[in-house]
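Chains shown are a subset, placed as in the full complex.
Labels run A, B and C following the written order; every chain starts at residue 1.
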């Protein structure tokens, strides 16, 4: 079973990466690009076969290690 | 934010009942929410120095080479060749515990701004770090994040990190110390100050946009750190070193013109403290219209904008006829530039937002009537004398154990993550000499830079500890051949409302002042960080000292590395002082006794002699004797030069590991000449051995190979972190 | 020899590079801000190290897409020499002027230390003051210096003799231990097929003065001082 943890900076936390990417896209002539935010995605191969349990485990991993919950929020999706 | 302003709210904002009473008296009415915010941050410990000011005033701050002492963004000293060194140290302790990477990174960013705001190009960063017990998982997380953060910011802005110090002690478990120092170089006659002038002149904001970052950071830095800090946690500030780099270049470009009348970085308490201080110092009024403030978020209130601690922002007063030229420079660097107000003759700060006056405060009483406390002090009892302490392990085991202990282990794991060579002027990199040596681009002159403090001495005897911190900085500069010029300090202490803590503070200042006077080594800038305690556990008193010295010719600097054939000469008196030594802690498992006494006259005489010998060209390598004592100093010189030493003295553990002050080990070619010169100067000197072979040998013990010593010394950090 | 240094925002080793070039060529290189970089008449263009655009997306990615790259490509097309060091190397790979990519250091930490480089090819305008097989020391300072290319590309680079420098021990052995950042086949620097473009991760420009610990990097700049665009 696969889990995908998406980690983004919390709203209101400065995202220098996103900001710089946005400016670069404008520089390349892409119009109509508003806010850009950059985050991390972590794909985990899990032995667990029960989707609910896999999700709970991945959430636990995110809280304990993958995300820095002081500044980041995360979301877990289970993919078969 | 239609919150009722009253005493209860004032208390939440960190103002005491008495302080709120003063606010009411000054305003003659109930202040608005924004006004209360302004008072609370301006009168916070962090901005007002209300507990420490009476003591700071007693520090010596003058010397013929001091251009600007405390009171400006950073201290400024004349270093010859028409140049000035601009430097300061600042703490980011609490933020670095909450979010180690960002806390440390923004600490570096903040101190850089204090230096380039005065017109100096930053040429070196240093730091002074204290962490808790390495056995705790949280310590590892904090060390990892802090080191990455310092490197992440400093490497990106392109300022070499050339030195620092690191200690571990359980007293820092919940409250690490992250003190960052920046040194910059400016034209002696082109120093920029913050006093605003010229009624009607535009007030200009440059740099990053304002968000809701770190609101009430200054007040957070002024309270102790309890369990509920989870809730009090302000939005963590994230540093943007890329923008900082642009800001440095843009400001220096503008500073090459005559456009700037006054300039100040937005540090703690952001727009509030920068605008209040600039107007206050210039005795003018200031009016801000927040509608023009570059904002990163929507719907920000006046209160939020005034208190935001968003990073990488500066405030300037410009000549009106240079405004467009300045705007073009910031456009070139892709930075925000906005006229957000002007200077007035009202003597008030007036803040408008959406047509409403959100704050209108008279500046003079905001500054003059700021609280000032003569807090009660109680003296730290002098520690009982240490009786005889038997040697439980022998010299060989003690040496290898000490070389491997966290406080003495090689710091290469740390400095290997800091770019120390950028700029192409780093003559002595971290680990190469007692002070880092950075040449001045285009000159033969170099700076000698160091940070020092021995908190275990300060805990046992704060006066002696304060003195020792200054003396060690002086000694480290001296040991490279540098002439020590001035210091910056970072006074890290626990809760000043406790008499024993305030007593530590007062005593440390006394000791520092005595050393500064005796060594002609004045304080030109500094920072105070109080309330460093977590759940009643205070940190060790830690008056970290950043020292700056100068060498007229960078080529005269010496490092620690010895080479075969040289003779090692010990300068200074050895009594075998084990009280508060690392040997006592690491080998005997005790942290007691008085720290080693300091004889300031001997200190000065020994140091002046050593420097004279170095500058005469007689010295190949030099190292001061500090933590761990003589045998550790010799081992460090051997490891640096990859050359063994045959020691010819017989001594016990107290002789080899005692931490008597005022000592140096010199490596010379002609020891007889050194001894003659020492006798003439009235300085104790003795030959202790010869550099040769691949091991340390001393009478009565099995030789210790350099390989074995190096393995012990190199082990701790990589084993802990990888 | 006329040299110009292109400065993108966030580049920070341009002064070091200018000092090294000046010392060897006897004249100060032109410092060219990326927004108005005019490269006409230059023999050599250098993109120095740093953190262009903060290295916020990938190292060198944003600079590689910026308008100044058109002028740099034209300079190469007309036979000019181009040197990219550290971030400059990353920019050249991102721009496709050199093959491969620079990944995060294998140990995931920024590495600031001296490394040793073995000269694999000494018959180029960049390296002709070294001898083939000679080892020289250079500081490195990067978080993303782990050279990567697929096997076919690596085989081609080696087949065409386009590897300029490899990480080695002080004695010249190309070993995993000497390869601090984990680069594929210990590659520290590569050349374009025309031999007019070179990229490398370490910083020879920071070791051209005995006071800073040595002059190991100086032959590179002495070689550049002599080059001429045919």
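Rule of thumb we're sticking to: a residue touches a chain if its C-beta (ideal position, glycine included) is under 8 Å from a C-beta of that chain, and two chains touch if they have at least 3 such contacts.
Remember, it's a predicted structure, so these values are computed and weren't measured experimentally.
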(message) Taking the displayed chains as one copy per kind, can you state the stoichiometry of the whole complex in terms of these labels?
(response) A x2, B x1, C x1
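The criterion applied here is as follows: only the chains that are shown with their structure count from here on.
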(message) I'd like to verify one number: the distance from the centre of subunit A to the centre of subunit C, where each centre is the average of its C-alpha atoms, in whole angstrom.
(response) 34
(message) Which positions in subunit C are in touch with at least two other chains?
(response) 53-54, 56
(message) Please output the residue numbers of subunit B that touch at least 2 other chains, ranges allowed.
(response) 240, 242-243, 334
(request) State the interface residues of subunit C toward subunit A in the complex, per the touch definition above. (result) 53-54, 56-57, 62, 65-67
(message) Taking the touch rule as given, give the residues of subunit A at its contact with subunit B in the complex, in rising order.
(response) 9, 12-16, 19-20, 23, 68, 70-71
(message) With touch defined as at the start, can you tell me which subunit A residues reach subunit C in the complex?
(response) 16-17, 20-21, 24, 27-28, 38
